[in-house]
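Note that one protein chain is taken out, while the other chains of the complex remain in position.
Right after this comes subunit A.
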Amino acid sequence: MKTFTIAADLLREAASRRWFLALGLAITLILLVLGLALRIEVVDGALAASRLFGRTLHNPIRAADVALRPLFRAASYLIFYGGLLFGAVACADFGPSLLAPGRIEHVLSLPVRRFELILGTFLGVLVLSLLGALYGSTGLVVLFGVKTGVFTARPIVSALLASATFSALYGAMLAVSIVARSAALSAATGLALLGLGVLAGYRERVATFLEAGLSRAAFETFTLVLPRISTLADAASDIAASTPIDSGALLANLAGVCIYGLAALALGIHFFEHRDF
């Protein structure tokens, strides 16, 4: 199966791209600055005092794990939406560059099946997003774990949810790349889907602002097929902040997002199989 070889090649290519080097550096820098500038004193499992850049942060004394919850919630939103935004822009070029004249003919002349090429690219980007999410979230968990003694895998699970959501976005981006071979259009698709996905998550609430009838029905129909990105972002933040969640609803939304991503990928493969280069 050449799919994994292609995915590995994509990771090698990504390692030499400035976007991803910058992301890795930025995550490392944030973790380093936090690690060096943030001082937390924990007494008997309670957060007694904390200082950032030498300035005392006035927080009531409470259990360290409780005190960390809002922080992990904020970090979860940052990783979720920041990761999706970054991924939509930084990964937009992988599909079009694969289809670049002089490259695609060469790759297709090798003993690789067409679907393996697209599947490999999709998997490579998925692994890339997983690595980014895991690096940031694990760094955060280790940092606060060392400083407070509270080790929890919840922020990591929350980051994995962001990666799974990105797969839906990237499936659509890749399908558009195959049809149009444009990085700008691919990025625009990702960003538009992100915006619409946020809207789809609040569709019941937004629908009440529309007049009952044709416009509301049209809105509900349109948003019905969109991935519920904001719902998943909220669920991810709840997981990170140890807030109880409706696991059935989360699984349904997660399945919906995965089906959306796979359907977009299948459409992309279909176009690719029938396209001349």
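Here is the rule we use: a residue touches a chain if its C-beta (ideal position, glycine included) is under 8 Å from a C-beta of that chain, and two chains touch if they have at least 3 such contacts; residues count from 1.
What we mean here is this: contacts and distances are computed from a predicted model.
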(message) When one chain of this assembly is omitted, its UniProt record names it as which of these: "Hpr(Ser) kinase/phosphatase", "Anti-sigma factor", "Nitrous oxide reductase maturation protein NosF (ATPase)" or "Aldehyde oxidase"?
(response) "Nitrous oxide reductase maturation protein NosF (ATPase)"
(request) Could you tell which one of A:K2, A:R216 or A:H270 touches the chain left off the display? (result) A:K2
(message) So one chain is hidden, and I want to know which residue out of A:L78, A:V112 or A:V157 touches that hidden chain in the complete assembly.
(response) A:V112
(message) List every residue of subunit A that touches the chain not included in the displayed model.
(response) 2, 5-6, 9, 12-13, 16-17, 100-113, 274, 276-277
